[in-house]
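Note that one protein chain of the assembly has been removed; the remaining protein chains are unaltered in position.
Labels A, B and C are assigned to the chains in the order they are written; within every chain, residues are numbered from 1.
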Amino acid sequence: MSEIDEKTFRAEVADWMARHLVGRFEVLRHRGGPGDETAHPELRREWEQVMASGGWIGLGWPRAHGGRELPVSLQVAFHEEYARAGGPGRMGHIGETLLAPTLIDLGTPAQQQRFLPGIREGRTFWCQGYSEPGAGSDLAAIRSRCWLENGEWHLQGQKVWTSLAHDSEWIFVIARSTPGSVGREGLSFLLVPLAQPGVEIRPIRQMTGEAEFNEVFFDDARTAADCIVGAPGDGWKVAMALLGYERGLSTLGQQMHFSHELQLLVDAARAAGVDHDPALRRRIAEAWIGLRTLRANALRIFARGESGVGPEALVYKYAWSNWHRSLGELAMDVMGTAGDLQADNDPLRRLQQVFFFSRADTIYAGTNEIQLNLIAERGLGMPRG
Amino acid sequence: MSEIDEKTFRAEVADWMARHLVGRFEVLRHRGGPGDETAHPELRREWEQVMASGGWIGLGWPRAHGGRELPVSLQVAFHEEYARAGGPGRMGHIGETLLAPTLIDLGTPAQQQRFLPGIREGRTFWCQGYSEPGAGSDLAAIRSRCWLENGEWHLQGQKVWTSLAHDSEWIFVIARSTPGSVGREGLSFLLVPLAQPGVEIRPIRQMTGEAEFNEVFFDDARTAADCIVGAPGDGWKVAMALLGYERGLSTLGQQMHFSHELQLLVDAARAAGVDHDPALRRRIAEAWIGLRTLRANALRIFARGESGVGPEALVYKYAWSNWHRSLGELAMDVMGTAGDLQADNDPLRRLQQVFFFSRADTIYAGTNEIQLNLIAERGLGMPRG
Amino acid sequence: MSAVITEEQQALRDTAAAYLAGHANARDGRDGDMALWQGIAGLGWPAVIVPEACGGLGLGLAEAAVLLEESGRQLTRSPLFSGVALSHPLLLRCATEVACQRLLPALAEGRLISTVIAGPGLSPFVDAAGLEIRARCDGAGWVLDGTAAQVLDGDTADLAFVVARLEEGGMGLFELPADSQGVSRRPLPAWDLSRPQACWTLDGVRLAAEARLDAPGTVDAGLSAALAVTALLLAAEQVGGAARCIELTVAYTRERQQFGRPVASFQAVKHRCAEMMVKLEGARSALAGALAACPGLEGALALEEVAVARVQAAGAYRFCAAEAIQLHGGVGFTWEYDPQLHFKRAQWGGQWFGTPDAWRDAVADALFGRREEHE
Partner (left out) sequence: MSAVITEEQQALRDTAAAYLAGHANARDGRDGDMALWQGIAGLGWPAVIVPEACGGLGLGLAEAAVLLEESGRQLTRSPLFSGVALSHPLLLRCATEVACQRLLPALAEGRLISTVIAGPGLSPFVDAAGLEIRARCDGAGWVLDGTAAQVLDGDTADLAFVVARLEEGGMGLFELPADSQGVSRRPLPAWDLSRPQACWTLDGVRLAAEARLDAPGTVDAGLSAALAVTALLLAAEQVGGAARCIELTVAYTRERQQFGRPVASFQAVKHRCAEMMVKLEGARSALAGALAACPGLEGALALEEVAVARVQAAGAYRFCAAEAIQLHGGVGFTWEYDPQLHFKRAQWGGQWFGTPDAWRDAVADALFGRREEHE
């Protein structure tokens, strides 16, 4: 399949998007994704099935599992063209890019046959249950417990910062299966259906007034005995493997969204008549420079391919999250006092959401502080302190 | 004496300076001080005696010790007027503002009678021996040793970052008098003459190519048995008391120097024709704002008087040193490529020295990192970690 | 040196802190706003800088700053700022003595809630051309027209003091009751719920001759000075808010454990908090310096000293609020915790009354002379 010409492939994606992201789906353009997850969730679920029917889910999966086994360059091309066309934030990305590769590598054939089709067909949605109130940056401090009883796994505990939980059917969870174990030992990785009495999902209201994260409470929740990935006690290993699959293939897609936001900001500056202010011009240029740098950084990550994690991968999350936060601040300075008001105009509203929601960018998926620890320890070999 | 009117007093200082900082002393205007200590050391020693003859040394000392017992407001006024007139960096300040108050509080009458007159008369100069190669930020790690033998103190070890050592007659030193002691225990505070075979002073060449710090080596150096302040083992207490006397009375004088530097920078911007560059204008305005803030901060410190160390005193060193460092960077940006060259024009040369030497401002007398630790622990009650 | 706080100021601070701690209402929106306002009025705060001759307490800006600092700390939602920091300085700087004596007593008692309309963002650097409202003389009275897109407390104010562009040139100050014929107002959805705003449209609003409050010529000179006082008192409010962000953050990080130890014990966290404190104390010093230079409402205002306070306080508040969110970890981002409220208030305060950059430019103009482009 690697004989596909990238240019042809890009044209194919663009053409498909132009023909499908229309009609009732048109409202989804540039919507969804972090900071905007509450936009049109039902319609975006439907959209996933349209995507599936176009063959756009599982591009990188092995053919044996129903994927298209496309090379990285074409997967990148897909994400870029998808985002360029304004493709909405994906409801299925946790299943497709995190859980599926984990099951393909570490799951049983039965698990693969049971779960992969629903993901590939855009029918089954997954969310992620890692963080807990006492285990945010410190995942090893997990306190949720699970135990096997009467041929079922039972689960007790609480997860937090779970996005899309209310729009998902399943959650994967790490919980402590060995009573009394501490740290990374004695954890197991379970697949748990959400539609059951033992599960309660409570939205967390965020500073914008919306809620796109949730708390998920497990009060004697159940799942089948074979809904464990790896052996009991392997949970940490499986969880770390899973985090490793998201090598940032969707990164360039994310950057296309950033690029869209930057364009909105440039337009807003023109509209506000501040595009002749020398200081704002320079700051906007700096934002553009930062985004090109992120892009070049991502290309270095892909160029390295499977040959391990380079320094550019280690710094990437810190770099993009702080860039994005600055973009939001810049956007508000461009808007001036108009930024005080919840804009009813879509582009300005989007920029305001960037301003507020990007405060979370430097917190979730490893805070700035954790990222800097990792960079110093893994990137520079400095002692753990 | 507090009945002296501040305005009259200021006029008196200004008048005296106008009459004395002339003739062969005129070259000293705005010279000396950190970053410029190598300027005219001999002439500046002479100037100290002129100062003494004018009655300007020991303004705040008790009358019983030959001082004038002026209130803080007039001492501040003196430092301001002195600096405004371009008074040179003081060779005697370590003796006058650090050692003398220590002797007045904690010294014996004999020590007071022996050492205070030389300081007050601008004849005897002191330097400070605290830091060691292995004990910079961590003074408790001092390894220099001293012992009493045949009625004399013997001293073995090495001090570093001693400014003005080559222009001083005496040094005060903390050294370990209890063999095997660790940390703050077992230290003693000694007064040691520099002109003896056991003392070697080696200048440290700094990045500007000049040398205003020194290493001081003690190889069985000696001092009299009564040249100890406090009891043997009290060294830490005495050293900390000494650091406490420098409550920043000379701070406003320092700020007048900063103000002079800022004026040089404003002039340089005009001369370079960059005073219409909007970004540089704004940065220069920011520097001006920062300096006014330092001034207001110092006034808060003095207003609090003896009622303890407030938060404004705790942040002050961090604030001024980082402000000064930024000033140097700004000056170089104003100069552009001309800043590459060692200027032979006095004002530009001064600004270049600020650029280079201010890198030390955030290192000596407590690095930025130590300052932030102290602020967090003492100012905010955060745990020591 | 008024860097020293007097005993009276300390007593005022203690009273204010105690009262407001029991009546914080920023998150809850409108409920109880009026009860809080009546409580505040009962304590005499709206009277603080109103001269005794006009029924006020006749205190100085330092005392007003104490009240606004405490109110900023508690993020109270009330028209105190629009009164004490905005309307009262404007009247005292620009209105005739007769007008002051007619209007200020009711404002000092809190019986009337007032606001100001004087150009977008209420910048002290505004000129007549920048005003949104036009006034023309119409025989015995005046006719006002125009739209003020964002009026602070514009939803609840009983009246606005409007600085309008006069048809014959220059500026005039007018008293405009909110219920005047031809005034329509529309509440706006502000992100900062504690700083409500409304849009006022004036369509041929007719006012009597005595609605003009200034002696001709005084507004052109006085408006900038009045809004500079507003900026100075905003700095006080921001100092209070920044201080609160630090308190909240230190308390939370001392409590919260990660990797088996309090988050507050990590050096990176300590240093960030220390930097917050450095910025706060800078702002505090700058505020004290500006208050010392501008004790009251008379005389020339030390505009550059206000600039120092304005720039440092806005910067400190923005920094501290942002760091408070970051150092609270996930919860800092949630509705239930206070950092987000401060973050929104800090964002608001960076855009009104002249941005910090506009104030920096004013300082640069003082240092270098005004910048002429193409010079």
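FYI, a residue touches a chain if its C-beta (ideal position, glycine included) is under 8 Å from a C-beta of that chain, and two chains touch if they have at least 3 such contacts.
Bear in mind the structure is a predicted one, so any value in this text is a computation, not a measurement.
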> Which residue from B:Gln75, B:Ser131 or B:Gln254 sits in contact with the chain not drawn here?
Replying inline: B:Ser131
> Footprint of the hidden chain on subunit A, which residues?
Replying inline: 266, 269-270, 275-276, 278, 281-282, 284-286, 288-289, 292-297, 299-300, 302-304, 311-312, 314-315, 318-319, 369, 371-373, 375-377, 379-385
> For subunit B, which residues touch the unseen chain?
Replying inline: 131, 134, 136-138, 141, 160-161, 204-207, 209, 213, 279, 332-333, 336-342, 352, 355-356, 359-360, 362-364, 367-369, 372
>> Take the complete complex as the reference. Which residues in subunit C touch the chain that isn't displayed?
In response: 266-268, 271, 373-374
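The rule is simple: only the chains that are shown with their structure count from here on.
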> Could you state the distance in Å from the CA-based centre of subunit A to that of subunit B?
Replying inline: 55
> Where in subunit A do residues touch two or more other chains at once?
Replying inline: 279
> Multi-chain contacts in subunit C: which residues touch at least two other chains?
Replying inline: 266, 269, 357
